[in-house]
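Let me begin by presenting the structure, written as structure tokens, before commenting on it.
Heads up, one of the protein chains got dropped from this complex, but the rest are sitting where they should.
On to subunit A.
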């Protein structure tokens, strides 16, 4: 829970330069780099309704404008509406009721349904929507009042675009049409193509589009504008009868001004997203299709691959003094991990140019679409300067693999001396020294940066032709928030 509610004291530097807590980072096993939500590619995977947890194929969702057909939101407070049932006696003609009692008894009271909001008590009866005989679906749909005019305009502009395209083609053709040596039939008779068509009683060639253009009536301006209603200066205002901006904009096509025009809003669908690494196009997460499931088919979260750093406690930093810092390191992987703490300055420079096989570079040069130089705009330069520096020990630390059974072991091994405070299965605690610079002003944030070098065993089955290269040495940089500099 600490991850959700507390501020992020430890942040990792993503490969794009963003600073994020480990819980919102991903780890691409193919590039062996940390990725975050900012530098990966999101994709819509499947549509579902969050209320009835019903899957909807994407084509159907497109047809239904991404709205669920059976769930509705309250147009007044946006809470989900519930369907309520009532018993309604079918209305009898008066003469019939007087005529014979037996007939009334035959008619069973019918179940009728209406929509009601349990939060604000709005019901579909408030706005005069008749009750429905079926529980779900069948609610009357409104049409956009502007649809007809919009379609007229659309046809008109489509016709114009069509005509433009034809004229362009015509011009192209004329440019290349070479007049032959011989007279054509139309030249001899003085007939043009259009005249011939006219005589033969055929519609002229471009009739389709030109008719639409000719029949179109542009909007007519009038000198009259809607005046203020007469009674506005004398009538009392009832704030409850006019809608708020949020209520109006919730249905963009109608935008009701008065509360009596509110209409149930069909619930907007939600999507499951899959996420993809931009550099290698492999999936980082892929959710399960079932909307009720919160599991993933693929989840390459940094939390499962990158050693986790947690602050146990720290002495407050004083300018020019040394203070103690207790850290806990965890190895989340199923393999033993060797680790070393470094200063961020000591990190080896990012060697971009790895030796590549010939066909790989060929493939890259052919693939023009994937121009990676564009991604420079996504790169951020992280702010890593802080008044504190962590004195990194030169010893190499070894962390055992994660073992679920060992979680229940609670005797920690206390190592006497050295920087290791204790060890417990895949975790270990370190006592480190933090130096604060003399020039640090009291009251500012005492941030420290620490680099980690760790061994990582890649479990991805290698491609057939690649040589198995499984153990890697990877680096990551974390920033630690160590409170404020003491006065």
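Heads up, the rule we're going with is that a residue touches a chain if its C-beta (ideal position, glycine included) is under 8 Å from a C-beta of that chain, and two chains touch if they have at least 3 such contacts; residues count from 1.
Basically, contacts and distances are computed from a predicted model.
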item: Undepicted complex member, UniProt protein name, chosen from "E3 ubiquitin-protein ligase RING1", "DNA-directed RNA polymerases I and III subunit RPAC2", "Actin-related protein 10" or "Polycomb group RING finger protein 3"; value: "Actin-related protein 10"
item: Candidates A:79, A:110 or A:158 - the one touching the absent chain; value: A:158
item: Residue, one of A:218, A:349 or A:443, that touches the chain absent here; value: A:218
item: Given A:53, A:211 or A:249, the one touching the chain that is not displayed; value: A:249
item: For subunit A, residues in touch with the removed chain; value: 38, 41-44, 47, 57-59, 61, 65-66, 144, 146-147, 149-151, 153-154, 156-158, 160-161, 164, 216-229, 232-237, 239, 242, 244-245, 248-249, 252-253, 255, 268-271, 273, 369, 371, 374-375, 377-378, 380
